[in-house]
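Right after this comes chain A.
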Amino acid sequence: MAKAAQLKVSDEVAISIQQMNKWYGTFHVLRDIDLTVYQGERIVICGPSGSGKSTLIRCINALEEHQKGSIEVDGTLLSSDLKNIDKIRSEVGMCFQHFNLFPHLTILENCTLAPIWVRKTPKKEAEETAMHFLEKVKIPDQANKYPGQLSGGQQQRVAIARSLCMRPRIMLFDEPTSALDPEMIKEVLDTMIELAEEGMTMLCVTHEMGFARQVANRVIFMDEGQIVEQNEPEEFFNNPQSPRTQLFLSQILGH
Partner candidate 1 sequence: MSDTHSESVRFVRETSLPPAEPPVAERGIYKWGRENLFATPANGALTIVALYVIYLVLSGTLPWLFNGLWTTNSLSECREVLDGRTGGCFSVLTERWNQLIFGFKYPPDQYWRPMLAFVMMLLAVAPVLFFDLPRKMLIITALFPFTAYWLIWGGTILVPLVALLGVVVGYIVYSRLVTQNFALGFFGGVAAAIVFWVFGGWIVDSIGVANPMLEAVPSRDMGGFMLNMMLGVTCVSLSLPIGIALALGRQSSMPLIKWMSVIFIEFIRGVPLITLLFVANVMLAYFFPPGSGVDLFLRVVIMITMFSAAYIAEVIRGGLAALPKGQYEAADSLGLDYAQAMRLIILPQALKISIPGIVNIAVGLFKDTTLVSVISMFDLIGMIRGPILASTEWNGVYWELFGFAAALFFVVCYGISQYSQWLERRLATDHR
Partner candidate 2 sequence: GTLDDVKERGKLNCGVTTGLVGFAAPDANGEWKGFDVAVCRAVAAAVLGDASAVEFVPTTGKTRFTALASGEIDMLSRVTTWTFSRDVDLKFDFAGVAYYDGQGFMVPKDLGVSSAKELDGATVCVQTGTTTELNLADFFRANNISYEPVPVETNAEGQQQYVAGACDVYTTDASGLAATRAAFENPGDHVILPEIISKEPLGPLVRHGDNDWGDVVRWTLNALITAEELGVTSANVGEMASGTQNPEVARLLGTEGELGAMLGLDADWAKRAIETQGNYSEIFATNIGEETPIGLARGLNAQWTDGGLLYSPPFR
């Protein structure tokens, strides 16, 4: 599969992170991160808890601010200019561990909210798009229910559809399956795989190694705020170089 995936990688740079550093107060969370993601690449980020994985991808769409270095998304430099931030956020979709659907809105309203208010799409059109993506994640029939009436897996798929409705060029996932019961993990992963196959650029923090093997072009291992190792999945799993990676893999696969 990794082969198939690689075929689609282009030369166009989607995200370029250079010498990026971030501190929480005096705590140095991210240290000299350098990362270039090409259009159509699928990258899986893994690493022990607290290693800064979430922080990294939250920096990419400016949910957190970084203090040093540069982040450029689709040619737009992430600066303090609100216009740039808005531009980047509307091109980058994000899925959270706890879905974060809006509980007071129906599924459909969840999906049309941002297109209507941010992209200024007419309501009708937004709803059509929403239905299209809800079909894609296989829950069009739930469109008029409220999030609280759905199972966790369904909610996460709605969250993905909600992001897709903004027609992002890049998707970020932060442990999308870790709050789900085992039965539901698969349905969400399937959705993500489908997305990957369509050539979406994806950055995904996950410990689902099966998923990583199947769709990732590259696996990145982080520890203590640094990128310790990155490689193609096959190589990464079968032949880890750094001792920290080896330790981590032995724990995670042994479990």
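By our rule, contacts are C-beta pairs under 8 Å (C-beta built on N, C-alpha and C of every residue); 3 or more make two chains touch, one makes a residue touch a chain; residues count from 1.
How were these candidates chosen? In short, all candidates are chains of the complex that A comes from, given by their letters.
Computed from a prediction, not measured in an experiment: that's the story for all the values here.
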{"item": "Among 1 or 2, touch partner of chain A in the complex", "value": "1"}
{"item": "Chain A - residues contacting candidate 1, complex", "value": "61, 63, 86, 89-90, 92-94, 96, 98, 100-104, 113-114, 117-118, 120, 146, 148-149, 162-163, 166"}
